[in-house]
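Notes for the one structure printed next.
Shown here: the complex without one of its protein chains, the others still in place.
Moving on to subunit A:
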Amino acid sequence: MYSNQVRQATVAEIPNRYVLVFDRQESGAPGIAAAQRESELPQLLAEQGYSSTEYFPMLGIAVVTSSADQLEDFRQRCAGHKLPASVVPELVYRILPDAPAATDSYADTGQLTWGLQAVGASLSGYTGKGINVAVLDTGFDSAHPDFAGRTVTAKSFVAGEDATDGHGHGTHCIGSACGPREPQQGPGYGVASEANIFAGKVLGADGSGSDSTILAGINWALENKCEVISMSLGADVRTVHPPYVTAGRRALELGSLIVAAAGNNAQRSAGNPGFVGAPANSPYIMAVAALDSKLAVADFSAQALDTDGGEVDIAGPGVAIYSSWPGAKRYNTISGTSMATPHVAGVAALLAESTGLRAQELWDKLLSTSRDIPLPAEDAGAGLVQAPASQEA
């Protein structure tokens, strides 16, 4: 089921062309008699100087080329004959190029990662411009050439470490959320390629952190009016940790949406579905599952808990994800609900830009526009996150 494949059309009026509809507009009223449609109307049209080649007697509809004065004169003529006539401008319709048919299998190409293809970022006219996206993680390699010229605000909350990414995970997540779609080399890998980046270092070079650093990072993101906060981190605990209930709720109150990785504690191939850990199991934090390139749930991706907030809310690409990496390596391909989360954050930025929605309304929009996939909600929530379509030219 691919419920979001909507064909769209553009319309424009054609100058001096009108559609004349000879009928009573009231619901249930009898139409005009066949004799009038077949003889009286063609005669009236001819007397007005209109061609009868575009008159359709079966329908009681004519399409004419006319000046406004001529049209008004004709309307009065019809009224004199007690013929109901309505006039609308003729429109030209153009079917937009179809989006590629929804597929359930993707692969990296020379132009785009499979993840960008799957979420529809490559077809979106939106880039997250003007939207502040905070990625709270292991920091960022601000010298990475793919981010030259980008607006980046970085801050470390880890004692004894600056905001430089000494791990790689943070730079990778920032790449998926906010990296380029057309880098100088290799495939495009970033969803919100023009968003303002806020790189909050809340995990140290060893990849771990605590409430002290993470909550400080959330607080900083809120102070900086970040519309989207992405957290690819977690702990394998079933119990909801109260500080994140408050943090998620207050973020929504302040116009911000927090998305977090559901967790990698499953081993589905061994019969262990895992569970959504903290902080993603807060009711006010959106929990993100990971899919592979065939849109199957990843073996490691945690399943919903049977508690308020323990749901999996949405899914994103999270297996074999190519993105930026610090230092000379520049790029790396890794897996995790960590990788799915910034895809959702990036799409949230595009939706925030395209709709103006924030916080809970943005949350609802992300879910309602996601792509239905044949997976249980306990594994993939509302489905695969989807970028908004292009703006009309």
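To be clear about the criterion, contacts are C-beta pairs under 8 Å (C-beta built on N, C-alpha and C of every residue); 3 or more make two chains touch, one makes a residue touch a chain; residues count from 1.
By definition in this document, contacts and distances are computed from a predicted model.
Novice: Which of the following is the UniProt-recorded protein name of the chain this complex doesn't show: "Protein-methionine-sulfoxide reductase catalytic subunit MsrP", "Ion-translocating oxidoreductase complex subunit D", "Thioredoxin" or "Ketohydroxyglutarate aldolase"?
Specialist: "Ketohydroxyglutarate aldolase"
Novice: Given the contact definition stated above, which residue among A:48, A:210 or A:355 touches the chain not shown here?
Specialist: A:210
Novice: Among A:60, A:183, A:200 or A:234, exactly one should touch the missing chain; which is it?
Specialist: The one listed residue touching the chain not shown is A:234.
Novice: Which is it among A:278, A:291 or A:389 that touches the chain not included here?
Specialist: A:278
Novice: Touch as defined at the start, partner being the missing chain; which of A:263, A:309 or A:383 qualifies?
Specialist: That would be A:263, which touches the missing chain.
Novice: So which of A:186, A:243 or A:283 would be touching the chain we can't see?
Specialist: Answer from the full complex: A:243 touches the omitted chain.
Novice: Among A:219, A:272, A:355 or A:390, which one is in touch with the chain left out?
Specialist: For the chain that is not drawn, the touching residue is A:219.
Novice: Using the document's contact rule, name the residues of subunit A that touch the chain not shown here.
Specialist: Here the touching residues of subunit A are 137-138, 167, 169-170, 172, 203, 207-212, 214-216, 218-219, 222-223, 232-235, 237, 241-243, 246-247, 250, 254, 261, 263-264, 278-279, 298, 300, 334-339, 341.
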